[in-house]
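Below: one structure in structure tokens.
Every protein chain but one is kept in place in this view of the complex.
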Amino acid sequence: MQTDSDTQQRNAVRIRKDAAMNTSVTIAGVELKNPVMTASGTFGSGMEYGEFVDLNRLGAVVTKGVANVPWEGNPTPRVAEVYGGMLNAIGLQNPGIDVFMERDLPFLSQYDTKVIVNVCGKTVEDYIEVVEKLSDSSVDMLEINVSCPNVKEGAIAFGQKPEALYSITEEIKKHAKQPVIMKLSPNVTDIAEMAKVAEAAGADAISLINTITGMKIDIEKRRFVLANKTGGMSGPAIKPIAVRMVYQAAHAVSIPVIGMGGIATAEDAIEFLLAGASAVSVGAMNFVNPYATVEIVEGIESYMKRTGVSDVKELIGAVV
Amino acid sequence: MQTDSDTQQRNAVRIRKDAAMNTSVTIAGVELKNPVMTASGTFGSGMEYGEFVDLNRLGAVVTKGVANVPWEGNPTPRVAEVYGGMLNAIGLQNPGIDVFMERDLPFLSQYDTKVIVNVCGKTVEDYIEVVEKLSDSSVDMLEINVSCPNVKEGAIAFGQKPEALYSITEEIKKHAKQPVIMKLSPNVTDIAEMAKVAEAAGADAISLINTITGMKIDIEKRRFVLANKTGGMSGPAIKPIAVRMVYQAAHAVSIPVIGMGGIATAEDAIEFLLAGASAVSVGAMNFVNPYATVEIVEGIESYMKRTGVSDVKELIGAVV
Amino acid sequence: MNKKKETAVVSGQRQIAEGIYDMWIKTNLAVAAKPGQFLMVYPRGAATLLPRPISICEVRHDENRLRIVYRVAGKGTAEFASYREGEPISVMGTLGNGFPLEDAAGKRVFLMGGGIGIPPMLGLAQALAESGQAESTDAAKESGQAESTDAAKESGQAAADSTDTKKTDGLTEPVSVHAVLGYRDSALFLKEEFERMANVVVATEDGSVGTKGNIMDAVRENTLTADVIYACGPMPMLRAVKQYASEAGIPAYISLEERMACGVGACLGCVCKTKQVDAHSHVKNARVCTEGPVFLAEDVEI
Partner (left out) sequence: MNKKKETAVVSGQRQIAEGIYDMWIKTNLAVAAKPGQFLMVYPRGAATLLPRPISICEVRHDENRLRIVYRVAGKGTAEFASYREGEPISVMGTLGNGFPLEDAAGKRVFLMGGGIGIPPMLGLAQALAESGQAESTDAAKESGQAESTDAAKESGQAAADSTDTKKTDGLTEPVSVHAVLGYRDSALFLKEEFERMANVVVATEDGSVGTKGNIMDAVRENTLTADVIYACGPMPMLRAVKQYASEAGIPAYISLEERMACGVGACLGCVCKTKQVDAHSHVKNARVCTEGPVFLAEDVEI
């Protein structure tokens, strides 16, 4: 019997990172040891997947969205499988910033990885409360979720209109001590415009894509599969859309772009880097392969070795 | 050896349509014998797939986009496979309306199916020239392509801005003798708004979704897989996005909605009907299964029989 | 206990009723597996990426084997049903809390299973039977076996107290075990296996065997009573169990099902509503995959 983690460990030994190989990237002054992060909402606060992978191997852990107070989220069913991916309508259930700072942050701080807190809210004030509470913490960066399609108030309402995106970005930048990443919604006509708006309003980086709004209907029961009717779609099925949007956004702005959307393998991650992403996040595929993040770190290293790339930064935006 | 068409024929015998079963739907006064159509650009003008399926079995054939003059289309590679689907950037290559009327229309007119001509153009005048040339023809409906993501001029430029969509729809309605279906782009922030704009401008029906703009990069060759860099994504991978948009559009307007996007099976087609589509189109899956259209016609009939639905119209928008 | 995903091996599979499959898996995950826990099983198909949560039906710790009995409900489980002996199978486990065996000590126990909720009750029946054997070979011999039996019959409280004196390796024998099994029809899968370890009472929806109706109908028809309930099955059944237990004033441990994605507590897909604020989530939601799947019925809103 061959456990998948054994395989992973053997690979880790075989593909020793070359001393001369530089895998680090810098986002808004924060240096990550490699460009592989986790996508918010798919990795909890690291604790759950810490049983499967060594969190020290990751460039950064991006936490599940945290609000100023605990959120109950949506009714169930909250998740559904679709062809090559999934829908989720969790509704940003979270224990609130205070619990996060008492319990989750100390856990994450034990590891030699960067910590990026995903911040959500229903009003600008909600966001600012979280941002301010985190200002003296050890958190490395903030990712502002203005693109969750599954909550009625806040979130995506800020991420689909240029003016709203501008004003919330500007407001958060006034209060944030850490670099601010604005997480953009793919549910827009012109992603390049939204990227430019975030940059103009002072964002230090942007991340994309959040999930794409989708729907699944059970034709036997004649009802929606999700209690919320719609959910955010993620997984390999959406990757070509994500790569396109990362490419368009990266060519529209000069701030760094963090790319995500269906990344399952190192090859996928490299595709996003070549399209212009400075770092990448692994999302829904953690559910399919809990070892995915570290396998991707190792796969990027072996691609670099094989193709003679000594610095991962050479890959960023290399296809134009 | 069992040929797939043999299987199909056996099924055709077994699942005899119940005499009391009504599968017809009416779109803008045009009655289709069943709600299954072909998606523009995936079925030529019917001739190629006429070798595989009996075109008389289809509700309608929607032709490849036709312009006022021949178009050369884009350089190759024009197609690429992606996870659960494909990208295309054909660029609306077509022989022009004159050849279409001399060669393709007489071919299609031999069959007992409705003919819907997809019309494309670079300027409003281009569209109108085609629409006027067809006005005395036997064509049953016109589908106006304002959503092709693969040509630089025209097409999607009309389909992503509400004002542009309104004015081209209004202008075409002034010249069209046949009912006008506006084919909408999914590459928008608010599909319900676009649907409403089309309705307000006089469209008789809307069809959606056209393809979603995507990109694929070859990480070994470090170049775009498509010569056009981006292409339109279709196939089962995009179905949940399409179902959601059809649902949103159908609930925003009172004109009929023709649903499409990744339909591979009767179950998929029924999902679109339940979401609010009055008819459905089979697109990229023709390439995967050339018998798909007729299999879906038969599959809808057997679902109706099994679930006790005597009129297919009962399914339209039945999940709210 | 570490969770692991591994490529295990199918060591045998057969169909035991229409759409119901019985598979043995050779896997290191068997070492720590307990009744009421579950595995995530990953289809190979590229369209069906998410793992399927499947209850553990039986464990052979000494042979590194686990048994799952599942219903084919879609493409993923249809794929599993096609696996032959010797084929690889991708699994993660072991997941969830499992049933608290210790609460059966010295009590009259109902094991209630409905439909595809029946298989996990088999492993529990075995574990309870083994706890009895363990006792009869050591603890039971010391303290005498009849002692608490009557006491337990008097009240659940008395039985609970008695566990302190009788506990051997954390387990003691229940006084009696009734397996109340609800089937659709006369395809009574696993029933014979239950009969080796418990008094079996059957209800069928179509009335073809036993009581016509559901498991609560069978309990009434047979005028059975219990001090503790363990149950798994469809939600309407679990609601009935909860109400029955509440009226009877006895604890009921119910195993919940919910659509899952990750299976390890990260995605928050599979929550159930809780009466009190949950210690992990800090809202009135508990993760079925992690805090559950087994909950005390009175603690959850179902």
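Each chain gets a letter, A, B and C, in the order it is written, and its residues are counted from 1.
Methods note: contacts are C-beta pairs under 8 Å (C-beta built on N, C-alpha and C of every residue); 3 or more make two chains touch, one makes a residue touch a chain.
Because the structure is a prediction, the values reported are computed rather than measured.
Visitor: For the chain left out of this view, which of B:85, B:214 or B:256 touches it?
Guide: Spelled out, the listed residue whose C-beta touches the missing chain is B:85.
Visitor: Given that one chain is not shown, which residue among B:48, B:112 or B:125 touches it?
Guide: Going through B:48, B:112 or B:125 one by one, B:48 is the residue touching the chain not shown.
Visitor: For subunit B, which positions touch the chain that isn't shown here?
Guide: Counting only subunit B, the missing chain is touched by 1-5, 41-44, 48-49, 51-52, 64, 70-73, 76-81, 83-86, 88, 90, 93, 95-96, 99, 235-236, 284-291.
Visitor: Of the residues in subunit C, which ones touch the absent chain?
Guide: So the residues of subunit C touching the unseen chain are 45-48.
Visitor: On subunit A, what residues meet the omitted chain?
Guide: Residue positions of subunit A that touch the missing chain: 83-84, 236.
We adopt the following convention: only the chains that are shown with their structure count from here on.
Visitor: How far is the middle of subunit B from the middle of subunit C, if each middle is the mean of its Cα atoms, in Å?
Guide: Using C-alpha averages as centres, the distance is 50 Å.
Visitor: Round to the nearest whole Å and give the separation of the Cα centres of subunit A and subunit C.
Guide: 37
Visitor: Residue numbers in subunit C touching 2 or more other chains?
Guide: Touching at least two other chains: 46-47.
Visitor: Mark out which residues of subunit A touch at least two other chains, giving numbers and ranges.
Guide: In subunit A, the residues touching two or more other chains are 83-85, 236.
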